[in-house]
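And now, chain A:
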Amino acid sequence: MTVMVSIALALLCGAALLVTVRLVRGPAALDRIVALDTLVTLIISGTVVGTVIRSDGISGHVLVVLALLGFIGTIAAARLVERREDMR
Partner candidate 1 sequence: MSGVREVVGVVLMLGGALFSLLAGVGMLRFADTVSRLHAASKAQTLGLLLVLVGAAVHEGGPSAPPLLLIGVFMLVTAPVMGHVVARIAYRTDAVARERLTVDQLGDRLSRQDAAEPPPR
Partner candidate 2 sequence: MTAWLLVAPVLLPVLVAALSFALSGSRITQQVLGVSVLTLTLTDAVVLLVLAQRDGPQAASMGGWPAPLGIALVADRLSALLLTVSLAVALAVLVFAIGQGNADFGESSPVAFHPAYLLLTAGVGMAFLAGDLFNLFVAFEMMLTASYVLLSLGVGSGRIRAGMTYTITSLTSSLLFLTAIALCYAATGTVNMADLGLRMTQAPDGVAATLSVLLLVVFGIKAAMVPLHFWLPDSYPTAPTPITAIFAALLTKVGVYAMVRTQTLIFPRDDVWLLLTIVAVLTLLVGVLGAIAQDDLNRLLSFVLVSHIGFMLFGLALFDEAGLTGTVLYTAHHIVVQAGLFLVSGIVVRLSGTASLASLTHRAPPPPVVAGLFMLPALALAGIPPTSGFVAKFVLLQAGGERSGWPVTVLIAAALLTSLLTLYAMTRVWRAVFSAGPDRPAPRREAGNVLMLAATVGIVGLGVAIAVGAGLLGEISEAAARDLVDPDGYREAVLGGGDG
């Protein structure tokens, strides 16, 4: 079982690496913004899976906060892009 969960974790890590490529490559600012948001999502996923592996269920509430507030930065940055052509 743990092996399977570890595989899941590995898949998530792979996803994170792919997203990082997008984050670094862009090309548009919006791409990076979205990639950053996705990174947060993946960290949530990864932590959940990691918690299962380590079976210390203490981080849950941290992730609630992330789920609730992770998009604030995204929206703020996107708004900037909307208002400033040269920021795209």
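Quick note on selection: all candidates are chains of the complex that A comes from, given by their letters.
The definition used in the following text is that a residue touches a chain if its C-beta (ideal position, glycine included) is under 8 Å from a C-beta of that chain, and two chains touch if they have at least 3 such contacts; residues count from 1.
Keep in mind that what you see is a predicted model, and the values were worked out from it rather than measured.
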Subject >> In-complex contact partner of chain A, selected from candidates 1 or 2 >> reply: 1
Subject >> Parts of chain A lying in touch with candidate 1, wherever the complex brings them together >> reply: 1, 4-5, 7-12, 14-19, 21-22, 28, 30-31, 33-35, 37-38, 41-42, 44-45, 48-49, 51-52, 55, 57, 60-61, 63-64, 66-68, 70-71, 74-75, 78-79, 81-82, 85, 88
